[in-house]
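Remarks on the structure that follows.
Excluded from the complex is one protein chain; the other protein chains are retained at their positions.
And now, subunit A:
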């Protein structure tokens, strides 16, 4: 592993597999135990530096660090660093002086974790930066797919929705293709980035054509406000063309799973009965998130290097 986890695009197949295998070992080690805690990172300090509200991601990292016995500091810098008056660099130097061994950073600006990594000696973990990447989300998604379907090689994954603004989509594109999956992006053309043609994925505007050939379908959150900027005409039209309802779900192959990184807009990109169906891995993804983040922290801070 490198010193930081800044983007899934940085992970080669061996690194990515190591994270997933480590997460699986952690799951086994903790299975059935009353006290879900390992002593691995005792005495180490993990800082959660969150410039954006994301209770679920923060709690997941916090739980992961605590289960590894690390000291956890939550440094909530809501709003931008500039509006708060202190620059990202000054914050970084402060955390450095406090002896942070790892900084888990969530920021609205793409590339903020890369900047941070220039200024600190500890490990930086990207917990979502702007519309760039969210690598631990992709790792937990890959873990979930592998767990449910038994493999990643050759698995056909459809990622559906607002790819343009989605860091989850970007991280999954790089990670899943690195791990041998075949990824197809499905969205209206307005919600695909110009230049997507250079990505190692298929692209479709037609969800119904893709579903019968998908082993996993990952629904991205779509903000209804996007219609105000004319990315699509209305929430209703979006959900009619790109939403996953029970009728569409029936077109999936028998073993196929339905994923969502959360938080969901029920009724927009995903119907309630789909989200709650047996194909849905949504709750499982949340649990896997803790294991995968434990694996990442363990490998960056205490684990073996290869």
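Here is the rule we go by: a residue touches a chain if its C-beta (ideal position, glycine included) is under 8 Å from a C-beta of that chain, and two chains touch if they have at least 3 such contacts; residues count from 1.
Here is the rule we go by: contacts and distances are computed from a predicted model.
Chemist: Which of the following is the UniProt-recorded protein name of the chain this complex doesn't show: "Amino acid ABC transporter permease", "ArgK protein", "Dihydroorotase" or "Cytochrome bc1 complex cytochrome c subunit"?
Modeler: "Dihydroorotase"
Chemist: For the chain not shown, which residue from A:52, A:101 or A:129 touches it across the whole complex?
Modeler: A:129
Chemist: Quick one: which of A:58, A:146, A:167 or A:293 touches the chain that's been left out?
Modeler: That would be A:167, which touches the missing chain.
Chemist: Check each of A:55, A:198 or A:228 against the chain that is not shown and name the one that touches it.
Modeler: Of the listed residues, the one touching the omitted chain is A:198.
Chemist: One chain isn't shown here. Among A:115, A:213 or A:266, which residue touches it?
Modeler: Touches the omitted chain: A:115.
Chemist: Taking the full complex into account, what residues of subunit A touch the chain not shown?
Modeler: So the residues of subunit A touching the unseen chain are 9, 80-82, 87-89, 107-112, 114-115, 129-133, 167, 170, 193-199.
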